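Provided herewith is a single structure, encoded as structure tokens, for subsequent inquiry.
Only one protein chain is missing; all other protein chains are in place.
On to chain A.
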Amino acid sequence: IFHQNNVTFLPSVSNGLHVHRFSAATSKAIDQEKTEEESTRYNPIHIQMLSKSLHQQIFREKFGEVSNTESQEKKINKSIKHLKRHGLWGKQSTLLPEVDFQLPELYGDNIEDHFRVLAQQQSNTYLMLAESLAEAKLPTMPTEWIKEYGWTKYESNGSTMSVAYPEDRALVFDVEVCMTEGKLPTMAVAVSQNAWYSWCSEQITEDRFSWAQKIGLKDLIPLDQQQSDGEWLPGVVIGHNVSFDRALVKEQYLMKGPKTRYLDTMSFHMAISGLTSFQRILWNYHKKNKNVGNQDVKEHLKKSQQRLQGPLVHDWVEVSSPNNLGDVYSLYCDGLALDKTERKVFVTGSIQDIRHQFQELMSYCARDVKATHEVFSKILPMYFERFPNPVTFAAMLEMSQVYLPVNNNWQRYLNETQGTYEDLQKEMKLSLMHLANDSCELLHNDRYKKDPWLWELDWSSTELKMKKIKGKSKNGNNTQTDVGEVTNDGLSQKSQSMVSAVDMKDNEDDCNHALNFKEAPYGQSAESVRSSDEFEFDENSAYEEYAENSFLSTGNECDQTIESLPFNTQKRSYSQDASVSKPTFKTSELVAIARKRKREDEKRLEAENRINDILASKNLLYKRKQHMVGYPNWYRDLCPRFKVDSDWKPGPSLITSQVQVTPKLLRLTWDGFPLYRDDKHGWGYLVPGRQHNMSRDKQDATSQGDAESVDKKMVEFPIRSLRKLMKDIPKFSDSEKEDDLMTEDEILSKIEELGNGNGSNWDSEEMLKMTKSMKMSEISQKRLCRDSPSWHVGNGPHNDVDIPGCWFFKMPHKDGSHKKVGNPLAKDFLSKMEDGTLSSFGGVQANRILEISKMISFWRNAQDRISSQMVISLERSELPKTVTRHVEYDEDNNYGAILPKVVTAGTVTRRMVEPTWLTASNARPDRVGSELKAMVQAPPGYHFVGADVDSQELWIASLLGDARFAGFHGCTAFGWMNLQGNKLERTDLHSKTADTIDISRDQAKVFNYGRIYGAGQPFAVRLLMQFNHRMSVDEARRKASTMYSATKGIKKYKLKEDVREIVRKLLSKKKQSRWITNEELRTLRRRLKYTLEYQYVEDIESNIPLTDLLDYSFDLTEKREWKVGSESEMFNQLESIAMSDEPRTPVLGCRISRALEPMSVNNEFLTSRINWVVQSSAVDYLHLMLVCMRWLLDKYDIDGRFSISIHDEVRYLVNSNDKYRAAMALQISNLLTRCMFAYKLGMLDLPQSVAFFSAVDIDTVLRKEVSMDCKTPSNPHGLEKGYGIPEGEALDIYDVLKLTNNGSLEKPKIRK
């Protein structure tokens, strides 16, 4: 039974020291909780700490020994004062139940030693293998390669032999894939210190017409072999971007794979001398003179030139390079170049090409291997020098083992997602086509001129053009053409003469005619009867007969004599048989009948001729068919040209959401104003009410006489209908977003999106540019303030866009106001569609289109990456027995795995990088395909055990601040909020920020993360305006400033002691404070200057020549620090680390990339460096956790393996029998990792609230929350019903303790 109670604690300053005793005393009244209270440990400001027993086990210090010195007391008072100022002192906090269990025994004297021992144990074998290979001299490369399936070994004596797999345990390895043939390996080369090896696929050695569809292990490269006892031998494989090669190695797909570890020279390089993405552009500019036109680069260069006032010497460029092997090779190997020309054969060539150039390509591959070895030899010692803690190396070995199990559902997911996507796209296209069709109607009576969206489309249309007719016949019935057929000529003439003879009125309607045939036998006398042979015809055949004779007769038939015509057809003769039975006619009657027939046939013939003439006018058409004659031009552009048997599709099928007319057809509005596109400014919107250009407009048009402008003004903007419309459009209301809508990942992406496309890269340059452009727009706004609406604030107005009666405002662009918006339906505006700012006046259909474009956005961007994931399926014999013997095992299910191509340290902060899995967002009900992660599914008998580190980066940052300020947990306001903050009482970090400037908690979250990632005030201003685009620049500035001074604080400068002395004397001030603001500093300088120049100055004894004080480049201050704010100490700490001569992460002592070290970059890229401190420490966190976890898995024989880590999240694939033990191991790993952090920052204790994961997820699939059903448009039934996947378990530490016999990791003795 655990107790939970709230303790309100208001200690006075004096008893703050004796917190523990005090709390025990007060709780005496509550008997029940007495014992618990007594054992509960608190730190000086009453934050609950680890239980006594755990603390002793980990820190091995004597319990409760507080150094009762004066300085300690001072520190505590300082902290209390600080907390009071931020309104946090004396707030309630929740008492957590004690946690007490027996930890596994730790190695070494302290926790740091412990981790060192673990890491060494885990990595020593590999380290030795790697080092011996790095130091070795490679054997000579073979000159002739053997073209044989499988591995060939080349001995140093020149002999070759076929081997099953390379026999050495340390290899440099490189695989090449013929891209046009698929994803399977084509050839590979490996080298050890003893021999070279080559591998050929069957593709090269054998001719086959088709290859098996299902790819399995047999298609991959074998690298290991199990020993007779079933054990694998440890080995290392080295490569550049080695996870690409690893994904093609056979044994790596086995769930219980070999002990081979992969070392990536690219990751080593990135850690040692990696570049930020912005630096990469600059690097290319310097080294290769590429991208000369890039605006950002130019501006950056200009700025840095001004600052340095000298030639552009950048040391960092010389000690870094981009990641490709060629550049890396020349960086570490004395500028040697690597020939990569053959590479393109693998990219574009066919397998035939590869066979032809087999020797060259093998040599190329081998050269890469050799280069990789050389790089490795150089880079490995550097790595150990810069990353001295063995944990870093051990964790990288572990991280290379990424493994994502999948099954049949993967294919199903791909099919269903693609299907749903195509369906929705079809529907969207259909709806767009309907819209386009419906809009066509506005052509009637020029109604489009009154439409505020469609008025300026190109509504003109063309007439059908035909060749000139040479002469017209008199009655206009026959047209003689210049291409007219001569054979027709005579007939036409004849028919002409006959036409006059025919009484038009005699001719009845077609229908009547046919009816008459039927009525005839009954209703008419013999004399007037039509030919008897027609009697028997029923309506249809008569009609057909008639039609056949009169219309379909060809030229040949016409040549026949008129008399013979009626009797010639077979049907006639048949009907004549019928007439036999009838009374015979007199000759005269027969003659009359014949004559009548003749007349009718003549008529028929005439008609035929007339029709043929009309049809013949086809010759008047031009050969090239005119496109959609009669339709307005904008519509014609949307229709493909008609062609039989092509992929022509009916209707305006070229319309997509990318086409420029689409936003207009959708009648999009921004804040209720119609969208309008200007060539210069891009998309924006029109705000009515402008007076200035109403009359002037016409004058301009006439006076200028510019044909084009007159043309354009032909259609005037329908200001009246817009005004009318404005009344109808419902004013958009602020829709409160759901709480917790944004996850941390989304925040990160938001920040990245705002920050120059890269999270670690807000350089001051960018900021400056932004503020500048903002100022500019403000100035222009002020200048034109007479001509702008008072009721609307936005990006503009841009009054050079001259729409009578309207102001033009640009739509806000995410990169700032100077950029123009290319497509309002782009991804960046999705959120604006969601909150209704960007909406449509086009009715249900248009809204549905917006909805669909939202739904398909994820899959549209990700489909290529996701569907190209290589899945290798495993045969029964290749699966562990746990799987195949499980009840749920299904032989027909394709159990397999994906090995994502990760770069274990892919950024300067050494974060893992991978384009698909590490960036995948969580499932959202309105995003097709967003259930991606949940498609990674454990095979039967296995579970995923994993957890998210709770607010990892905030905790690390606050720990740094706490360590600097008073040296105990939660002593800064920032730290306190992170440890003790409470959402309900709004004392947590996000709520606090939200309350400070009156925004939502979710928005505040973005700002808070932004700050610790190094984002400055300009970022905040921009973000505020993006959150609420109706906020003015001034207001946003004010808010940002309020927020920053409350959190980050105010930048203050410390005057040099000498300077302070001089100032006191010169300005005859009695007191000069040590810390002054920037403003005060400037005033001081001015006053000093004034005094020195214009006033008599007495001689003052000083170390500084007075003249120096006049020089503006002379620094009066010795350092600057943030003051007053809740996070000031944290930032001071971050900056002091970032700006130290040798920045290292505080916990594992990892050095920053050479490209960012102060000695080579001066003061540039400071944001990147500050960001590095926190993010790189977070990577240390992950590394520590992985090493600890590996230790526990091995030590307690827990059947589990590392699956994936996504920044602050780890997942292990664990045998279901061991899942709770694994969960306990994970909790312990977190505890020890946190303690390691605290220990390294000089705090030998840990608050209870952060000691354990709030939840360990035990689940069969990867997902954010175990209860998420991941319903999406492509998974409408959810995981549970649609895929039969039950909810997982989320266990907190108390649950886990219960399930593991109070934290025992030992294997239970009795097992079923």
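Observations on the structure shown:
The rule is short, and it goes like this: a contact is a pair of C-beta atoms (placed from the backbone, for glycine too) under 8 Å apart; a residue touches a chain by one contact, two chains touch by 3 or more; residues count from 1.
Note that contacts and distances are computed from a predicted model.
As stated in its UniProt record, the chain not included in the shown complex is "DNA polymerase subunit gamma-2, mitochondrial-like", which appears among "3' exoribonuclease family, domain 1-domain-containing protein", "DNA polymerase subunit gamma-2, mitochondrial-like", "Proteasome subunit beta" or "Protein OSCP1". Residue A:E427 is the one among A:E148, A:D353 or A:E427 that touches the chain missing from this view. Checked against the full complex, the one of A:D109, A:D207 or A:E441 touching the unshown chain is A:E441.
Check A:M128, A:M161, A:A337 or A:L464 against the missing chain and you find that the one touching it is A:L464.
In the complete complex, the hidden chain is touched by one of A:E342, A:E398 or A:E416, namely A:E416. Of A:V391, A:L432 or A:A607, it is A:A607 that touches the chain left out of the display.
Even with one chain removed from view, chain A keeps its contact list with that chain: residues 408, 412, 416, 419, 423, 426-427, 430-431, 434, 437-438, 440-441, 443-445, 447, 463-464, 466, 476-477, 479, 504, 507, 509-510, 547, 551-552, 607, 610-611, 614-615, 617-618, 620-621, 625, 628-631, 635, 642, 644, 648-651, 845, 848, 890, 892, 1276-1277, 1281-1282, 1284.
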